[in-house]
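Note that one protein chain of the assembly has been removed; the remaining protein chains are unaltered in position.
Chain lettering (A, B and C) follows the sequence in which the chains are written, and residue indices restart at 1 in each chain.
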Amino acid sequence: MPARGLYTEAARLRRLSWLRSVTRSALDSLQHTRLDADKLTGNIEGLVGAVEIPVGVAGPLLFRGTNVQGEVYAPMATTEGALVSSATRGALAVTMAGGADTHVVSQAMTRAPVFAFSRLAGAGRFASAVLQHLGDLRTAVRQVSGHAVLLSIEPVVLGRTVHLRFRYTTGDAAGQNMTTACTWHACQWILEQSHLVADDELESFMIEGNTSGDKKASAQAVAEGRGIRVAADCLLPTGVVERVLRTTPDELVTGYQHITAGAVHSGVLGSHANTANIVAAIFAATGQDIACVHESGVGQFILERTPEGVYASMTLPGLALGTVGGGTHLPTQHELLEMMGCTGQGSAARLAEIIAGFALALDLSTVSAAVSGHFASAHERLGRNRPPRRDDAEDQVPTVTELVES
Amino acid sequence: MPARGLYTEAARLRRLSWLRSVTRSALDSLQHTRLDADKLTGNIEGLVGAVEIPVGVAGPLLFRGTNVQGEVYAPMATTEGALVSSATRGALAVTMAGGADTHVVSQAMTRAPVFAFSRLAGAGRFASAVLQHLGDLRTAVRQVSGHAVLLSIEPVVLGRTVHLRFRYTTGDAAGQNMTTACTWHACQWILEQSHLVADDELESFMIEGNTSGDKKASAQAVAEGRGIRVAADCLLPTGVVERVLRTTPDELVTGYQHITAGAVHSGVLGSHANTANIVAAIFAATGQDIACVHESGVGQFILERTPEGVYASMTLPGLALGTVGGGTHLPTQHELLEMMGCTGQGSAARLAEIIAGFALALDLSTVSAAVSGHFASAHERLGRNRPPRRDDAEDQVPTVTELVES
Amino acid sequence: MPARGLYTEAARLRRLSWLRSVTRSALDSLQHTRLDADKLTGNIEGLVGAVEIPVGVAGPLLFRGTNVQGEVYAPMATTEGALVSSATRGALAVTMAGGADTHVVSQAMTRAPVFAFSRLAGAGRFASAVLQHLGDLRTAVRQVSGHAVLLSIEPVVLGRTVHLRFRYTTGDAAGQNMTTACTWHACQWILEQSHLVADDELESFMIEGNTSGDKKASAQAVAEGRGIRVAADCLLPTGVVERVLRTTPDELVTGYQHITAGAVHSGVLGSHANTANIVAAIFAATGQDIACVHESGVGQFILERTPEGVYASMTLPGLALGTVGGGTHLPTQHELLEMMGCTGQGSAARLAEIIAGFALALDLSTVSAAVSGHFASAHERLGRNRPPRRDDAEDQVPTVTELVES
Partner (left out) sequence: MPARGLYTEAARLRRLSWLRSVTRSALDSLQHTRLDADKLTGNIEGLVGAVEIPVGVAGPLLFRGTNVQGEVYAPMATTEGALVSSATRGALAVTMAGGADTHVVSQAMTRAPVFAFSRLAGAGRFASAVLQHLGDLRTAVRQVSGHAVLLSIEPVVLGRTVHLRFRYTTGDAAGQNMTTACTWHACQWILEQSHLVADDELESFMIEGNTSGDKKASAQAVAEGRGIRVAADCLLPTGVVERVLRTTPDELVTGYQHITAGAVHSGVLGSHANTANIVAAIFAATGQDIACVHESGVGQFILERTPEGVYASMTLPGLALGTVGGGTHLPTQHELLEMMGCTGQGSAARLAEIIAGFALALDLSTVSAAVSGHFASAHERLGRNRPPRRDDAEDQVPTVTELVES
């Protein structure tokens, strides 16, 4: 590939031209981009252009949270029809009911190197001894980053290895790279301490051994949280359920019980209807690492019948997100963060609460849609409005939401 | 919001103008988009613009698969630095070693409605009786879609409910919406059969009860597959490991053992280093539903020492992807599919094999990077090249790959 | 050890005498046993005596199930105080409410050998080809066992290996050993077919590769069932909840919601209060393999508010149990099976339904106990009846049930 390592528009166009040649593709739509190649040094190599993901706006949703108050519109980058409208319907219901409480419960980014010893005994000694050096490790960390603060280290002995789980706060950054650098330096300090890692005992070292949960969907991260753990809740009176969600509290709770039972049966991480839709759409719109949708798409949705209607909450155990770093500086992504007031100190927590609120709204709307198609009436409505027909293409097929709302 | 339900450029600009007003944001960069609002009817509501995700190209990677042969360049839409270069390094190693075998093992999209009865006995009767009607249900399905083929139905009795797991092939479409419509119609047929659902026994019906795994990361989907199950493998001789991956087969296998042990300990779904990076980057570049990264980011990476070097394989249990439908028709996304030869019949399988090959390549590169920073030499290299310093911003902090490759 | 391989009382006593000598222990209580050493050839090697587990009787519980009708008393071998009384309380409630419906949903014992090939391509070919030989494999199986019937084989391609999941019915035996022998012979047949396993492609073979779930607690077994999948349910009117369970339907449902949310959060397999207590106590009393409590202790407990009280169900996804084979022929164990009518054809299904019914009863009682200790009143009762004191031994400390029932 030509122009390797160059971050200029000219280099991009040279690569694009070369790519057209080797793949014999026109690639017309890659010609133009509003992105500035000069500013993508930390984001991508081999830049040839950009894809556009359409952005819609859902809301408003009224927040009464710890880090966000008032009505918020959320940008959603998606190609899944009905997502924006369904989230908006849910947001309307929550807003009419007085809004969503939201709260960041914890924030901690994890990084977990491995130290392998010749035998279990050495691993056991290391695990005990290293705990005495939290202060030294904090000092090492401070030399690398002014943003990362080392909260704790937890040694996990697995046979003759010790996975050392570092937990940090990282300000408003998601912090995966920051904590990697910090942990690397902290480990260098450890590796220099002969009383911790006697030469004849340490066999190998590795910067990450998969107990941090980075880019992985794991039960440990659900239980313990990774990144920002955040929750939202609301109380919906019967009238709102009926008018906006077009179902009843009892039907809604029945539907909730079914999806919870199904999730438990299937070994789902968490229990929800479609949290990942909101996480993906807002992550893509705001420059987050899209790969983190894998680990961050988990939700725990809870619905309870109350005398007046229903109580609903949504807990997102681990959002790996930030408002600085990654793709958050890209022009549109940054503007969309600004639009939600998610720039400046404390804005990562605000963004997390906004996501939790909309994830709550969407799950309420989706479960309502899925149950309000009660078999007796829905069949009639369906038959009247949507006569059976053969589809010509996937994208003409109605979604669940469309079907039962039609 | 103004212009609700209108899919025109004028309507988009009216909404954008309104959004600027209500949020008091300039939103300059949303003004222009190459997307055609008229063509987004199935993709988004409330369109106001688009975000651009930068696209780099990784590869070439030599394939010797069932559905793809020859060298392929893969477009990756990402903002995570080092991803494209690391995937390219892995692809170089695999290609030098003779390429990647790839194979689609199975394809099945699932949709699972719930029928709730008054008691367990009724649920048990229904579960038995409905199995006799597979032919009738196939007929009902054919009336809705010419693409979806009903493979099987599996009743799951949970207390007094029956979750009825429909499994379909869906051609080259991901098929979530197609199978929803088909299943809905099949359920209408069921609901009309009084011998199956006597009025006094059926209490509620719901189009999806979370045993399909749609938009969920679940252990069941890992074990059983959802969407396309695909695998890739390669044999890397020692020389390639040393020259390209800059480690040794023994070190590489040791690193693999550490991350596998860590994954088991942490309850990770699957076991891999960073499969989700490839899934997310190619999904975003090719118009897939980004929310499906949550369920599709799972991988099972296997590495074994051989006399000549290492054997490596990557199994992706469930890619919910398509080459028609969703966002695949968007101009750049479609061109990038074309660039990989992923249009036309059978192209979904081809795309799945390409993703599996690059996921294999990336995990090889990432684990190599993580271990080749062996403590003795890496510290020296690190100290020489990257003096400890305070970071100014998250995006200046080096990644794992950069650190150990520097 | 002396007398190796001899199954006589004299040999037992010689070993016991030797054991006393090498361990310098009196071991007085091992001197006598009612077991007949001659009959333990398939059960244990190196027999030196027996431990006694105390047996209590819970019930009666009224069944209206597919395989069991009428009142049943269940023997429970346990050392956990309050278990028998709590199960009895639950059984009383269910019985007063009209009894428990029970139903065996499916029965299948699994065994899963591994075939490893040189590359993925060979694995893929084998996985396709072997499916054509289900008839041949059934023939091979019939030559080994008159009880095992091969239902299906499911190939799982993992990199270059194929795990071949054999599923059998095994009559009234748990069937782990029977299916091992059958699968072994079936695999010998496969290994002789050169068109299936060309010599240059097959690299290794192993009788079990952990996809059967044998002696493992796995999400796959929860979703798919292993052994007998069985469910029980009941409808409890408000009066029964109040008088017998000493709580209210609303409190009970609230408690249920808390434990379900807790189970989801913690990555519990299934979702229940203490199913394993019933499984272990009845398994131990009836000669089951106690190690199977690990895989069989999973339950999915569901509770719903109804206008008249509560609906409750318990699904046990995989009971690895039998009424012939294993320890079921031991004298007391056999008598206790007889006492429940669990000998003869179809008795394994009957035993499974009895376990499901009592597991339902116990979870109802336990959740009631945990919530009925409502903070206001329970504190007073606790203070009056159980003044704080230092414990002298663990076994004087009250259980949850005792505490809140006192």
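Keep this in mind: contacts are C-beta pairs under 8 Å (C-beta built on N, C-alpha and C of every residue); 3 or more make two chains touch, one makes a residue touch a chain.
Bear in mind the structure is a predicted one, so any value in this text is a computation, not a measurement.
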Sole contact to the chain not displayed, among C:Thr79, C:Ser128, C:Ser152 or C:Gln345: C:Thr79
Residue of A:Leu13, A:Met96 or A:Ala223 touching the missing chain in the full complex: A:Ala223
Option from C:Leu137, C:Leu196, C:Val324 or C:Ala352 whose C-beta touches the chain left out: C:Val324
Candidate in contact with the missing chain, chosen from B:Thr23, B:Ser204 or B:Gln257: B:Gln257
Touch list for chain B against the chain that is not drawn: 219-220, 222-223, 254, 257, 260-261, 263-267, 269-271, 300, 302, 304-305, 317
Residues from chain A at the interface with the omitted partner, ascending: 66, 101-103, 105, 119-121, 124, 127, 157-160, 219-220, 223-224, 229, 231-233, 235, 267, 300, 302, 311, 313-315
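Throughout what follows, only the chains that are shown with their structure count from here on.
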Between chain B and chain A, distance of the C-alpha-averaged centres to the nearest whole Å: 15
Interchain centroid distance [CA atoms averaged], chain A/chain C, Å: 38
Numbers and ranges of chain B residues touching at least 2 other chains: 158-159, 211, 219-220, 267
